[in-house]
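Omission of a single protein chain aside, the complex is shown with its protein chains in their original locations.
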Amino acid sequence: MSLLGVEDVFTAYGKIEALKGVSLEVAPGSITCLLGPNGAGKTTLMMSIAGILKPKRGRIVFDGTDIAGRAPHAIVGRGVALVPENRLVFPGMSVRENLLAGAYQRGDKAAIEEDIERMFGRFPRLKERAAQFAGTLSGGEQQMLAVARALMSRPKLLLMDEPSLGLAPLVVEEIFRIVADLHKDGATIFLVEQNAHMALKVAHHFYLIEQGRISFSGTPGALAEDEVIRRAYLGSSRA
Amino acid sequence: MDDYAIGVLTNIGLVSFLALSAYLLLIAGEMSFGQQAFFGVGAYAGGILTAMYGWPLPLAALAAMALGALAQLLVGLPTLRLRGLYFAMATLAAAEMMRILFELVHFQRAIDGEAVGPDGTQGFRGIRWVFAHGVEPIEYLAIVYALLVLALAGFLLLERSRLGATLRGVGEDPELAAALGVDVNRCKLGVAAAAGALAALGGVLFAHHNTYIEPRNFDIMLGVHSLAYALIGGLGTALGPLLGVVLDIGALEGSRVFQGYRMIVFGGLVALLLVWRPRGLLDERTVRWVKQRFS
Amino acid sequence: MIDLAQNTLDGLFLGSSYAMLALGFTLIFGVLRRVNLAYGPAIMLGCYAATWVHLNSGAGLLALAAVAVLCTTLAGAYVERLCFAPHRQGSAIAAMVASFALWMQLEELATLALPRHIYPFPPLHGGTPLEFGALTLRVESLVMLGAAVAACAALWWILYRARFGIAVRAVIDQPGAAQLAGISVPRTFMLTFAMASAIGGLAGFLVAASHEQVTPMLGMMFTLKGLLAMMLGGLGSLPGAVAGGLALGLLEAHSQWFLGPQARDLIAYALLFILLAARVPWMTTRSAS
Partner (left out) sequence: MGKAALFLILGFVPVLAFAQSPKADLACKATGTDYVFDCTIRLSRGGKPLEGAQVTVGADMPSMPMAHNLKPVKAQAGQAPGEYRAKLDLEMLGVWAVKLRLAGPVRDQLILHYEFDSKGATPAKR
């Protein structure tokens, strides 16, 4: 049984249909990737799952119940946390307060403090900057903070939207090492990425999306990497 | 048509100048709470010139428009780089300052043994040029609408011209417009002068229609109303503000049946209308749709 | 010298009422990025409701204060639902003009309920003002100062110590991220709006008690003074709102004493215009385009 089942989802911006019937599954405990060129609908799908956008049609079954169209805070309550594209930290609040905001829905004060210490353990640089305004952090640090904030709500499913966007190669390496570590700790991750090369190294299963439709589904190696990269960047031309 | 209907139609015409003035600034991206002050400048200037110095109305109107344009430039110059709410509050402050100055002005001349001229909060009585020259109400109505049609023609020409597109560009995204070589500041000052002159013209005509003006006629209510007219009627075309005025003053007069409840009904309607059409009835989309159908 | 001290005292009293109004405006603006022109009239309606209760029953001052705060909050919720909720993603001007339409509506509602132009309102303390040497201080002034301090302390505690404060500040700072952190943005809007209305209702009640009368014009006065104080203190900053309110109060008290009421307003508006034109640093922190 899949932890997340996207079934024939249509999402549109006004008259423009960004998703034209997308269906995919994320198995529990897996790292599943979604690759595709710019404007294929990757972020639109993520925002549809997280509730920021309301799909016109289709179902999004998470842990057995359909969460399509539900309010974002209700979806977070059910255990889905999104690390958004370009990070979206709270620039005017301290790193520590950013983490507190991530755990907003939880009432257990002691466990929250524990989790904050755990985050500081996993991301030492965040501990150094705990009292700093999040706006003053570097791109990589903000990315880590965004991931830590998402983890603070103890999600069953972690959605990550292009975490490597705009980061230096060294930092990208670190981000993917963090993704692998999170998976080792038992998290289920649905990763949307442009960096096909790095993504295929960690993914158990991946999908290719082009112009709002899934165009390939399989395990890494089922398709030659250069073919994947070509279609992920250029999209397959319908000859 | 009886005097009352003529009066209402004239009022609709007079306020329309103010609504057009607020509209012109709005499409150039500037939300002004202060057009009522330049309406007041026109009223006082025109009234003084005709009632105290015997100028003919047309000449006094031109002079008042120039003064109105100058006054708006005086407000516009120091606030060139302000945007959004900052600009709105600056215009509000300037307008309230002018209203208070009108209250402090006591400047009268004796004509035929009577003191004529602005007398602070007592107001300015006896702007009777229209009656002294035997202009019938219907004729005054014709003059107001002739001038309004002239202004509208100017706007519709502007809408079609490159200048109109430039203005809307400055309104949408000043940085982008500047990047494309538009002298944004010159645009803003040009718009300010035109808006000031337009509001002042309305003011002159109002003063001579009402024969009496006082500082409280030009308070913040009139300012926010003029902004509301432009937004309710629609930002897509110069006809929008006029539609807004007709809905307000037309509905207010028309809804005699609501007698004491006019504003309760009308206020609620406006709020609901804005929920349905946030950029007014004749917004840009509707205008484009109409243009496609008929051109 | 005594005049200076007396004016400063009066200025502080006036300033604390303006500070509370500015706090209300800033909370709403901070969270919603919108200006609520119906904020003043909602408070006036709250004062009218208290006046109505006072006229028709012997309710005590505390009960009247509760009625004022409650009715302001109800009127505020009505304004929020009709003018601000539908325009959250939409244009700020539409929301503001809608709130202006409701300003007219609330004002006419009040004049319908109580048609006379001026109604008496019970003062907090009927007796003579307190004497400190040559200085006189009315009970209302002390209570107003106390209320302003209490409002600031409560607000500070909620925002920086209570859990709900994280939600409010998150929504102010980055509404998109707040959604993803599991914070219900609409609920935060409503509760913040209620907080702002409660502070406004309290300020309105105390102003009515100190003037010992209510008129429909209170609505415009509350809105204009609140906006002026908020802008002087720097748009969207809560400490700025308090500073702006106190500054405005002191400025008005002193200029009224030396130059008269018209000059008082003239100077206040002139100061705002000059500061805006000079683009002073604390005023351009948050772009409100």
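Chains: A, B and C, in written order; residue numbering restarts at 1 for each.
Methods note: a residue touches a chain if its C-beta (ideal position, glycine included) is under 8 Å from a C-beta of that chain, and two chains touch if they have at least 3 such contacts.
A quick note: this is a predicted structure, and the numbers were derived from the prediction, not measured.
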If the full complex is used, which shown chains touch the chain that is missing here?
-> B, C
Decide which residue listed in B:Ala22, B:Ala37 or B:Leu57 touches the omitted chain of the complex.
-> B:Leu57
Which residue of B:Leu73, B:Ile111 or B:Ala178 touches the chain not shown here | B:Ile111
Touch residues of chain C, complete complex, unshown partner = 111, 115-117
Across the whole complex, the chain not displayed is touched by chain B residues 3-4, 7, 11, 14-15, 54-59, 111-112, 114, 121-123, 125-126, 128, 131-136, 139, 142-143, 146, 206, 210-212, 214, 216-217, 219, 221-222, 225, 248-249, 252, 256, 259-260
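Please note the rule applied: only the chains that are shown with their structure count from here on.
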Give the identifier of the chain nearest to the protein's overall CA centre, each chain being represented by its own CA mean.
-> C
Of A-C and B-C, the pair joined by more C-beta contact pairs is B-C
Chain at maximum distance from chain A, centres defined as averaged CA atoms | B
Between the Cα centroids of chain A and chain C the separation in whole angstrom comes to 43
Could you give the separation in Å between the centres of chain B and chain C, each centre being the mean of its C-alpha atoms?
-> 30
Taking each residue of chain B in turn, which ones touch at least two of the other chains?
-> none
Within the complex, which stretch of chain A touches chain C?
-> 50-52, 71-73, 76-77, 81-82, 84, 88-93, 97, 100-102, 104-105, 149-150, 153
So, in the complex, the side of chain C touching chain A is made of residues 163, 166-167, 169-170, 172-174, 176-185
Of chain B, residues touching chain C in the complex | 26, 31, 78-79, 81-86, 89-90, 92-94, 96-97, 100-101, 103-104, 220-221, 224, 227-228, 231-232, 260-264, 266-272, 274-275, 278-279
